[in-house]
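First the structure, which I've put down as structure tokens, then a few questions once you've had a look.
Shown here: the complex without one of its protein chains, the others still in place.
Per-chain residue numbering starts at 1, and chain names A and B are given in the order in which the chains are listed.
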Amino acid sequence: MLTFILRRIAALIPLLFIVSIIVFGLILLVPGDAALTLAGGEDATPDRIQMIREQLGLDRSFVSQYLTWLGNALHFDFGRSLYSNQTVVSEIWQRIPITLQIAGGAMVFGLLVGIPLGIISGIRPRSVADRAVVIGTSAAIAIPSFWLALILILNLAVYRNILPSRGFVPFGESPYEWFRHLLLPWITLGVLTAATIARQLRGALADVMSSDHIRTSKSVGLPPHKVVGKHGLKNASAPVLTVVGLQIAYLIGGTVIVEFIFGFAGLGTYVLTAVQRNDLPAIQGSVMLIAIMTVLVNLAVDIAYAFFNPKVRIE
Amino acid sequence: MTDWDSRNRDVDPFLTSGDNRPLDSTLEIERTTEGFWTPSALPSHDTVPAHVGFWKRFRRNKVAMVAAIYLVVLIVVALLAKHIGLQDPNLQNLTEINHKPSGAHWLGQDDLGRDVFARVIYGARVSLEASFLAVALALIIAVPLGLLAGFSGGWIDQTLMRVSDAFQVIPALVLALVISGILGPSTTNVAIALAIVFAPGFVRLVRGQVIGVREETYVEASRSIGAKPLFIIRKRVLHNVASPLIVQAAVTAGFALLAEASLSFLGLGVQAPDASWGTMLTRAFSQVYDAGWLLWIPGGAIAITVLAFNLIGDGLRDALGTETRGA
Partner (left out) sequence: MSTNRTAPAPLLDVTDLSVAFTSHKDTVTVVDRVSFSVRAGETLGIVGESGSGKTVSSLALLGLLPASATITGSATFDGTQLVGMSDRKMRDVRGNDMSVIFQEPMTSLDPSFTIGNQLAEAYRNHRGGAKKAAQDRATEMLRLVGIPEPQRRLGEYPHSFSGGMRQRVMIAMALICSPRLLIADEPTTALDVTIQSQILELLKDLQTELGMAIIFVTHDLGVVASVCDQVAVMYAGQVIEQSPVDDFFADPLHPYSAGLLDSMPQSVAKGERLRMIAGTVPPPNRLPVGCRFNPRCRYALEECTTTPQDLEEVEGGRMVRCMRHADLTLKATT
């Protein structure tokens, strides 16, 4: 198991290397003279254009710029924001907890809702309950999550004053208010995750339940909670974990919109603001960190996958 | 011929229980758990339905047909928007702001008194244009790369796969946001950004199909009878790649529409005063305390259109026999 984990970590290094090229390569997309565009176009003062040119080393070749950037990035230094003049890492560091609370809570919501629904419909395909789950999840997948957020705000915050429509309250300040303020973001983001998990689990469980070894479990007289809960779920868990891994990228990406709508100062709004201001170091740093976060969470999922699936470890 | 033959078990031990119809059909649901794009779920050359039967089968799927008709009507109306007597979508009427639907304005008026119906139709144009353009560009980038990776194998394949892995590590929305933001806000740039985001998935799909097909013996066979490689690509491989690609393209068009709406909701797509469904939502949200009902129309349009793309994708999948999963 340890060698398995080490090998997976080793495989991440070339991956992150390519990601770093892509992320740094974003500079090539900046239209026109990069320094001029980044400084804010025609209205920018010559001083500012010159400052940006120097700060980013825009005079040098792309490869040389990249190597400098990569060298700094390896020391966890992504330069300074063109606006606040703070280091990008320190700015992001403050904002990561909020984003993780949104994405993590949404994942919990997705699991808490998706797993029971998947079990209900997976053990009896084509039953009434199954059909209801299939229709419900189809709708949940078609509804844009940001529209869902707006509709929830309209109905629960505007028309009825049940939940707050904006803002974040730290857990330490008031756990109750923290929960109230995060509930809508969690639901907004978690509905699609729940629907995806439910569908995947439904398919996986239906396949497993019709397999020979489940028939064996029944044939030795095991009760349903053992047949489904132990033999069914453990074998159905691998494909579900794959989906959970894929959902992580979605959830982290989705926080951009959710933070924007609910007015949270998280990583998502940070990227958005950086994009709106053409703050290239901030964009590159935050995208790189988001990619690293996604990779690490996926690594955890991979390890869990190996735990559930003894064959994977050996290969 | 009889299948009673005790030698059966030496030939294929599982044949013997193969046609215990009702019981075994419930026990023999196909056990692929991944999506339809896995090579294992590929239609092999002899199960690929003749394209003659395709329309017949698609038409039989009523839900998919309704979705297709909806989409065709939407496209036609959007294309002819200027000629069907719609009101000017950008004409303001500040004396009639946030008015609810009426005879003169079927879907009401927004916060600047503009006709919501006209804006939804003109917005459809922008949204559909962006999503079709994104899918088309993604296919143009991805199909050659996927074929290259699948056929050449070796380091070219490895490199292309690692690069597409790397693209998929960055959350799609973040990548699209960043690319379109750097390129500058416009519908075309949103389409380019989305094409870059979707391309790796298509590369993977094409490559997987090529490898799946390449390993099948009939390609070996045509090679051994001396067919030229290009002939093989054209005749055999594209045939097997096309079906799943069409399905995937339909589903991706839905994603693209959703992504375009998200990006323009964030202010990155089409610029004011022109409408897209996403920007209409942004404006409606700013009026949420005064005219919350405005949220329903563009949001509903997005949801229904995305659903239509997904249903068409499902219909195509069934009609093309791309997926064989039972449950």
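Keep in mind that, in the parts below, a residue touches a chain if its C-beta (ideal position, glycine included) is under 8 Å from a C-beta of that chain, and two chains touch if they have at least 3 such contacts.
Predicted, not measured: the structure shown is a model, and the values here were computed from it.
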From A:Arg8, A:Arg53, A:Arg180 or A:Lys226, residue that would touch the chain that is not displayed: A:Lys226
Positions on chain A where the hidden chain makes contact: 124, 211-213, 215-223, 226, 231, 234-235, 308-311
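Throughout what follows, only the chains that are shown with their structure count from here on.
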Centre-to-centre distance between chain B and chain A (centres being mean Cα positions), rounded to whole Å: 22
Interface residues, chain A side, partner chain B - complex: 14-15, 18-19, 22-23, 26, 29-31, 125, 138-139, 141-144, 146-147, 150-151, 153-154, 158-159, 202-204, 206-207, 210-212, 215, 238-239, 242, 249-250, 252-254, 256-257, 260-261, 271-272, 275-276, 278, 280, 283, 287, 290-291, 294-295, 298
Of chain B, residues touching chain A in the complex: 26-34, 162-163, 165-175, 177-179, 181-184, 258, 261-262, 265-268, 281, 284-285, 288-289, 292, 295-296, 299, 302-304, 306-307, 310, 325, 327
